[in-house]
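Sharing a structure, written as structure tokens. Questions coming.
A single protein chain has been omitted; all remaining protein chains appear in their positions.
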Amino acid sequence: MQSQRELCSFPIAPSHKSKLTSAGFLITEDLKHLKPSELSKETGIGLEECLEILKLVCSESVDGSKRNEAPKPAVSALERLKEEQSLPPIITFSEGLDNMLGGGVPLCKITEFCGAPGVGKTQMCMQIAVDVQIPSQFGGLQGEAVYIDTEGSFIVERLVDIAKATVDHCNEMARLEGFKEGEITVESVLSGVHFYRCHDYVELLATVHLLPEFIKKHPKIKVVLVDSVAFHFRHDFDDLSLRTRLLTTMAQSFIKLATEFKIAIVLTNQMTTKFSPGEDSRLVPALGESWGHASTIRVILYWEGQKRWAWLYKSPSKKESRVPYQITMGGVRDIVTFPADNSNDQSDDEPSSKRQKVS
Amino acid sequence: MSSKKIRRIRSLSVDVVERLTKNNLITCKDVLSRSDLELLKLLGFGIFTIHNLRQQCSLACVPVCTTGLELLTKRKQGTGQFFQTSLHGLDHVLHGGIPMGTVTEIAGPSGCGKTQFCTMLSVQATLPGNRGGLEGKVLYMDTESAFSAERLVEIAQHKFPDLYNSEEDLCRMAENVLVDNHQTCASLIKKLESLEEEVITHRIRLVIVDSIASLVRKEFSSSAGSNLVQRTNFLSRQAALLKYIAEVFCIPVIVTNQITTRFGRQATEQDEEETTEISDGYVTVALGNTWSHNVNTRLILQYLDGEKRQVLVAKSPVAPFTAFNYTIQRDGIVQDEEGAGLYAGTDPGVQQINVRTSLPFYNT
Amino acid sequence: MSAVRPNLCPQLSEDVVSKLRSAGVKTVVDLIKTDLEGLALETSLPYKDLVIIRRLLLAQFSTFPVNCSDFYLTTIASSSIIPTPAEKLNELLDGGLYTSEVTEIAGEISSGKTQFCLSLCVSVVMKARQNVVFIDTCGGFSADRLAEIAESLYGEEHLEHILQSVKVIEAFDIFHLMTALQTIKDKMVKKVDPFYDTLKLLVVDSITAVIYPSLGGQQMDGHGLMVQLSLKLRHLAADFSLCVLVVNNVIGDGKVSLGKTWSHVPHCRLLISHPKDQESNVRELVLIKSSRLATGGKTKIGITEKGIEDWT
Partner (left out) sequence: MQSETGLQLLARLGSRPSIAGVLSPIFNDGPSAKDVIELFGTEGTGKSEILLNLVAGIILPKTWKSVNLNGKDASVIFIDNDYKFSILRLVTVMENRIHATLKNAPQAEENLTNDVELLIQKCLSKLSLIRCTNSSELLVTLYSLEQTLLSNPNISVIMIDSISAFYWIDKCNGGESLAAQEKNLTLISEVLSKFINSFSLIVIATKCALMKKRMREDYNLEKSASNIDRLKNDHQEFLCKAWGQLVTQRFHVEKQLASNHFKCHCIHLGSSKNADKTVIQFQITDNGIQVL
């Protein structure tokens, strides 16, 4: 029973595969200690292709993946637990949301926010892009963010508002605990957000493909945000199987990115109305059923009357739960339930003097 | 950009490019939307050449990366990033007015002032820079043939008497407003596709599409079923084109939308005293949920009582839910002093709109 | 079969090989297939040598039939049943998951597939005293959820032991997964790592995420890769009497993805779903395919901090 790996389980062009099998090369053992010239003479494949096949099959460290790094060794769950506990999540300023997500947006995972129009998906992304840069003495990651915008709904002035609110908040906390102020400024926050504007799905694919090199060049990046991964895939896509294939491949490269560089991936998705026979039409996340499996954690943001709710719909480690939140001038905040505080929040007209709930 | 020809990528070797064209993979889009296995089968190269090819194509069409700071400084040098609407309360909340480079929608019941608003904005756009204008031409795409040149002139005369006191000033201003009539969706979409050189040749600084909903609701029935999907696709294509123009030329694009009646349970804590005479249905913005995604800012006009009207900021990336009263005067839309303030907003797709159902003389 | 090469067997010297090649005999199959008298004439090689070479090659490259009586004895000795934490489910599966079989659990989004795998890992480590390898292809593995289940079931003192007997491998595309399976097989054959000697359960979380991108489009070896992968999984299960648990997705109205070709692969297939009328943490399991049992049996489980439990 040969325990060697068959050649056809490697990414080799079909025409080369047939030449290899007809020449009698079936398992990796056959190609051991063979020079490209010999292989080319025997099978009639071009010299460069022979070199690539030998490089692919024979060097144990090289496997079929895109980058030539060795396959990750088996890690015991204990080390994984230590690693998971050592990576602090990205805290947002709404305590309810943080507790629901288990401390904040976790690293090494794909978190997806699906939401109806105007419920605050873009606000959430901007809030996370700013929160990732909170200095470490306040429990932040002091990292940078990559913001990929496909919808064109990114208004830099809004980012300035959120950044200002966060900077004031941090300085306020610094004063209380006697740290040095000015650790974080609006300029440092703005220069920490790397912005890509993708006009169609091909540019999005290209950006995602080049992200590993980009992150290697900017090691401080801790979160990649894609605002509305659905926008370019929802209209004028005639071939649905191509769409699903592209989406699954992109999801796999996202999760590879997340685990390889220990960063968080945050996606937003739109909602669409589903007319299923029998029940009345209801809102479901866009991009169909098969996309749902791609994200590790899925949070559905929806309206109930005047209130905005976040519903943890899918999570490997947290129970299903819902928490209200609100969008203020300073960004995404908790709705603190004792009424006194709630009402004056609403009527306060001047945006800048908005009091933040200390998280 | 994605349709970049493979031939223009110099770093690819000759036989790679030749084999690509033999399999009619011409643009980066063809290469990038195929999986590794497909490329292996079509091209017959080794896996590392395929990875290198994908790398080169990605580098060729990846958008340029800028940081938030660069964006802010670029926006500051530009001709100001917001287009003033002359409603000072609204401008204040929207950080200076209608944001440039995005699509803004003005929705409301018929006769509530949508076209008046657009006409006033057209006048505003032709003003010189120091007066808050855009010093450029306006492209007014009218599908309901509701645009009236007299109203345009009347607003200009009364709003800016010092600028437009003479006859030929008014004529010059009127020439800057190019009105385009469209009766069918096909002609509208054709125009949108050829909009780019139109904007360049006439140096257009403001694009208005009056009632994007009327043509669509005429040609696609909104009942559930297949052509609803076509309708959504058509609208999304329109939105993509408009967004592209708005961003590339950094100009405001304004579309108007109509209202529709929705049945079924509306918001739960709807305040009781707002009883509407219609059955339990409620009135909201038309064209449904997917269209609401495509719009960045949504202003809803509604009736308050007989004479007064109200503009709601229903969806905006920068402003909270705020409402301002206004009345229509000879010099266009004028904001009332009192009555400004926050309102408890909800999903812009289902925001309830008050309509004037009974005739004014009836409820004196 | 592999090419005829000098060092294959003693009689095959250098010139014999070149003569055979000139006569068009390149692979072992060619040699075995051709009529030897004609070949002897053509290559002027002694007929006797050719017969010896043929017999040696036959012996070397074919698998020998195994007599079923001793196969029965070895199977009895090595196969065992892995009980799941839910009693009623064990009754449905006639004792639990069987080794040397590929079991598949398919479900929609957030239907509890990963929870099922995690709580099964804990029960294998504690009840069967065996090790587990968890291959994660979509980032769904959460170590602190595994720790939570282990701690709430068996308390603090066993936590360390449980976590050390579960190994996690990340594989994000089909070739990564093939390499991972190959390394597991090598380690078990070479017996170099004690962890793999007592390996009993192999979990592959979301096989769809890995296979789906290679199907469809203008290529045709996607199916070949899928069947290759399924063969590897079944060989691992049968040859090392492992229990292989594969997670698959359900799309649309209850249709399990990956189509007809994959439907033949698993020996037994469970469908997990979230019935609309039940509380948020109740799930229903249906046996929709089994080579041993009557299908169609249903049972209900609840997902709690202790993993999955019977739902009365």
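Each chain gets a letter, A, B and C, in the order it is written, and its residues are counted from 1.
Basically, a contact is a pair of C-beta atoms (placed from the backbone, for glycine too) under 8 Å apart; a residue touches a chain by one contact, two chains touch by 3 or more.
Every value quoted in this text rests on a predicted model; they were computed, and no experiment measured them.
Touched by the hidden chain within the whole complex are the displayed chains A, C. Listed residues C:Leu20, C:Leu225, C:Val250 or C:Ile301: the one in touch with the omitted chain is C:Leu225.
Checked against the full complex, the candidates C:Asn7, C:Ser44 or C:Thr63 give a single residue touching the omitted chain, namely C:Thr63. The chain not shown here touches subunit A at positions 1-2, 6, 8, 14-15, 17-19, 21-22, 26. What subunit C contributes to its contact with the hidden chain is residues 1, 28-29, 32-33, 51, 57-59, 61-69, 71-72, 75-76, 79, 101, 220-221, 223-228, 231, 234-235, 237-238, 259-261, 263-264, 267, 289-292, 294-296.
Rule of thumb we're sticking to: only the chains that are shown with their structure count from here on.
For the interfaces A-C and B-C, the C-beta contact count is higher for A-C.
Inter-chain spacing, taken between the CA centroids of subunit A and subunit B, is 29 Å. Centroids of subunit A and subunit C (each the mean of its C-alpha atoms) stand 30 Å apart. Put simply, the C-alpha centre of subunit B and that of subunit C have 54 angstrom between them. Residues of subunit A in contact with two or more other chains: 10-11, 14, 64, 242, 245, 249.
Multi-chain contact residues, meaning those touching two or more other chains, occur in subunit B at positions 35, 37, 40-41.
Only residues 1-2, 28-29, 32-33, 35-37, 40-41, 43-49, 51, 54-55, 57-63, 65-69, 71-72, 75, 81, 95, 99, 101-102, 224, 232-233, 236-237, 240, 243-244, 246-247, 264, 267-270, 288-290, 292-293, 295-296, 298, 314-315, 317-318, 320, 341-342, 344-350 of subunit B touch subunit A when the two sit together in their complex.
On subunit C, the positions that touch subunit B within their shared complex are 213-214, 217-222, 225.
Those residues of subunit A whose C-beta lies close enough to touch subunit C in the complex are 1, 3, 5-6, 8-11, 14, 17, 22-27, 29-30, 42, 63-65, 71-78, 80-81, 83-85, 108-110, 241-242, 244-245, 248-249, 251-253, 255-256, 258-259, 288-290, 292-294, 296, 298, 313-317, 319-320.
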